[in-house]
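Submitted below is the structure of interest, expressed as structure tokens.
One chain of protein is taken out of this complex; the other chains stay put.
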Amino acid sequence: MRTRLKVFFPLSILVVLVLLLPILIMVIASFQSTDGSFSLANYQQVITNHYYLKAIRNSLGISVVASAVSLIIAVIGAWALTRLSQKTKNILITLFNMSASFAGVPLAFSLIILFGNAGVWKAMTAAMHLKDSLEIYSLTGTTLAFTFFEIPLGIMFLFPVFEELNPEWREISAVLGAKPLFFFKKVILPVILPNMIEVFTLLFANAMGTYETIYALTGNSIVTIPILIGTLIDGGLTANIPLACTFATLFALVMTFIVWVGNRVTRSKREAA
Amino acid sequence: MTPKTSRRVAQAIITFLFIYLATPIVVTIIYSFSTSWVKSIAPAGLTLKWYGQLVTNPEFTTALIRSLGLGLLTTVIAMICFLPVVFYANVYSPSVKSHLRFITVLPFTIPGIILVTGLIQLYANLPIPKILILVLAISLLSLPMTYQALDNAFIGRDFRAMFEQALVLGDKPFTAFVKIIIPNIRAGILVAMLLTFTSAFGEYVLTNLLLGGNFETLKIYMFRLMQSNGQASSVLTTIYFLFLALISLILIIIMQRYSAPHKSPKEVPDH
């Protein structure tokens, strides 16, 4: 028991100092007005203020579309990845892993260079006298930007699932006289579908919490929940940290619930199997 | 689909995906070498001028040193926090692992922007150096990566039996850990350190919001340049990308060298 205590000591200190305590204080603060007294006013504001509701709508819109599109592409990509040689797989997985680190400021900047007002795309289309309708600073542009890290992330999550799909299953199924459609319905769907749901919840949560990419790309012009929290913390005169805490509390609650549900889906399937 | 065509289709898909994901990076790299690129299909000319300007700028050097320092400190803290725990979970009590799983979804349920809200609320008015809180918080956010990489290092060998064997042979737990466990998970530790370092090196949200831009790391410097000087920013982005590529290369080399014989040791037949 003494070893156990020693082993867990550094991690526990870290978790208490920069996770449990701050989150606890954050939840408490969400129930305080700016003068420190208990109030539900913050929560009331979240659901009545049109500006805040718009932030929630934007966040949901971008995240649902970006994660759905990325999920579909990631499913195709993960399947394709399993067909390649072991060496190529290793290299690609490392690269996909790294592309997560490229998200944020560098990605936003690269996209601006490519599609921005003074960007290469504009330069090329202008040189060729083509009409160009892509607007990177818009909601659509932001959603496009998200796919650049959501697709690799989805592939990283899905690849092990596809890798486990034993090719022998298909052979056994064929030996037993099953048609490909039957194999798909009885083997692929029950195994893959729960995992797809789980991966979707993770991609969705990831998109919902993305601050850096969207801030670097559009400044504060497209308001999402993270951008809103950012301005509430950082916004000088408009700063309202208790309100930021309210948004953060709601966010953490909802995301924990969604990720938990996603996790349940695969776990219950696994136990049933 | 025959295996051959399905393989070709797969290669085509991966190639296409790769082009899609890499285009912005490639364009940025070309942009960083170009004299100017306005209203034309290709840049007007190539130059190294922008690199010279950036690298000799003291702001760049300072930001680089800050980011390196942040990365190193975080890596050390993450290792101190997790190496003993992952070892304990794998060697003494595998059931601990299920309790640790919450860490792997942490960045999804409590992303940086949420964590920083709590941190500011708690520490804004306390007389604790913010930089310390920052380093600890970044360590926390990089834990899932550290944990996964370290945990992977324990796959493939019966470390529990090896450790217990060393004890039965008369060794003390700590020396057994140093002599038996560490040398056999070297590669895993190295991978974990590289990944942790990379994620801390490129941290932006916490650093920016917690320290309010007073502590200019490479990422924050990149953001500032991006607002004012496209060429300099493209150079910095390229350098950052090359850094990531270098780390990836090291990781790939480690994987090729260690993972293959590690996971499937060549069975020598008995006779």
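Just so it is clear, A and B label the chains in written order, and each chain counts residues from 1 on its own.
The working rule: a residue touches a chain if its C-beta (ideal position, glycine included) is under 8 Å from a C-beta of that chain, and two chains touch if they have at least 3 such contacts.
Quick note on the criterion: contacts and distances are computed from a predicted model.
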Record-based protein name (UniProt) of the chain missing from this complex, from "Ferredoxin", "Sarcosine oxidase subunit gamma", "NADH-quinone oxidoreductase subunit C" or "ABC transporter ATP-binding protein": "ABC transporter ATP-binding protein"
In the full complex, displayed partners of the excluded chain: B
Candidate in contact with the missing chain, chosen from B:7, B:157 or B:224: B:157
Among B:35, B:61, B:165 or B:256, the residue in touch with the chain that has been omitted: B:165
Sole residue of B:11, B:104, B:148 or B:184 that reaches the chain not shown, by the stated touch rule: B:184
Residue numbers in chain B that touch the chain omitted from display: 95, 157-158, 161-162, 164-172, 175, 179-180, 183-184, 261, 265-271
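Quick note on the criterion: only the chains that are shown with their structure count from here on.
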Computed distance of Cα centres, chain B from chain A, in Å: 18
Partner chain B, residues of chain A touching it in the complex: 3-4, 6-8, 10-11, 14-15, 17-19, 21-26, 29, 73, 76-77, 79-84, 87, 90-92, 94-95, 97-99, 101-102, 104-114, 118, 120, 123-124, 126-128, 148, 151-152, 202, 205-206, 209-212, 216, 226, 229-230, 233-234, 241, 244-245, 247-248, 251-252, 255-256, 259, 263
Chain A-facing residues of chain B, complex: 6-7, 9-11, 13-14, 17, 21, 23-25, 27-28, 31, 37-41, 77, 80-82, 84-85, 87-88, 92, 105-124, 133, 136-137, 139-140, 173, 195, 198-199, 202, 204-205, 209, 212, 219, 222-223, 226, 230, 233-234, 237, 240-241, 244-245, 247-248, 251-252, 255-256, 259
